[in-house]
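Can you read through this structure? Questions will come right after.
All protein chains of the complex are present and in place, except for one that has been dropped.
Showing chain A:
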């Protein structure tokens, strides 16, 4: 019998975590990670944060280089998987090589959505997704402003903050009337918007890009749907993402609008093919309906769960999603997914620089968000997991030690983890 062989497509947080989890559980087969990006596997969050602040060095590796040898994880970097050959049970690479495969993990992630107007691929228009994009943006920002950011999502606002900290003039254009409101509700969203206003970011809402005015291959002005024109030295586009599901055709696995639909163990419609991280379409208990969870921490944990399952120890991925976003000197942290029907409880004394908000669902904490409140978030995350019953007045009281609300319920946590 030939040796078992797992191929992981994507040297991403999800892909590498899956590989590490498999070795930790003593998976004996071959593990090959393939990625078109030539750089040793790196963390993506710093691409929109520290990598661009002008002080930090290079890419942050996910693992020390020697660990791949230690764990016998083969890396095929700078190579592309072109097809899955179901008949031969092989993965075809762009260079012509073929890899045997009996367990396939698709950790291909998402790609940044591009604008469809002319000049959207100009020299000074950046869709930030990988290291090469980050380096290009960094060199553009070195020349100064003004910077126009299209899309006031987390990536767009992080970049706005980084640019303001470098003294660059920043305008953010957002199609929705209230940026982030669909993610964190209007109360918290306005605090974040106030933070950016306080740092001199110009925010234009309810507007989209009508067209770019360019000279040669360089955009010089952004013309908005409202008719307004904004001068631009650099344009960053952060208007959402598209799943990378190109391999679905040859792998003959189902695809939906979110990505590869998977069950709670990360299996696609073909049981030996898994999807992990951003590209997985999940029916997750914290999502109101099937969807993607596009966060780095989720990718890492989902990858770990899928790797465990591949190694023969099935793990369901059900934890509350966690995301953070560095904004100026603070860190915005979000646990779970706030819903419009939740009761929002903002802790008293909230300012744009420091706040803590809870979303109560049937009297229990369903989601939490905090700015510069990381000590509380660690406890609040466990309140979400433990499904603790809480009183909104107690939560709103800034003097409440959250750990006191958690401790009597610890046994519930254990029960839930076991369930």
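Simple rule for what comes next: contacts are C-beta pairs under 8 Å (C-beta built on N, C-alpha and C of every residue); 3 or more make two chains touch, one makes a residue touch a chain; residues count from 1.
The working rule: contacts and distances are computed from a predicted model.
Student: Name the absent chain by its UniProt protein name; which of "Spermidine/putrescine-binding protein", "3-phenylpropionate/trans-cinnamate dioxygenase ferredoxin subunit", "DEAD/DEAH box helicase domain-containing protein" or "Zn-ribbon domain-containing OB-fold protein" is it?
Tutor: "3-phenylpropionate/trans-cinnamate dioxygenase ferredoxin subunit"
Student: Would you indicate which residue among A:117, A:346, A:379 or A:396 is in contact with the undisplayed chain?
Tutor: Once the missing chain is taken into account, the touching residue is A:379.
Student: Can you list where chain A touches the absent chain?
Tutor: On the side of chain A, residues 17, 20, 43, 62-64, 67, 297, 300, 304, 322, 324, 331, 333, 374-375, 377-379, 381-382, 403 touch the unshown chain.
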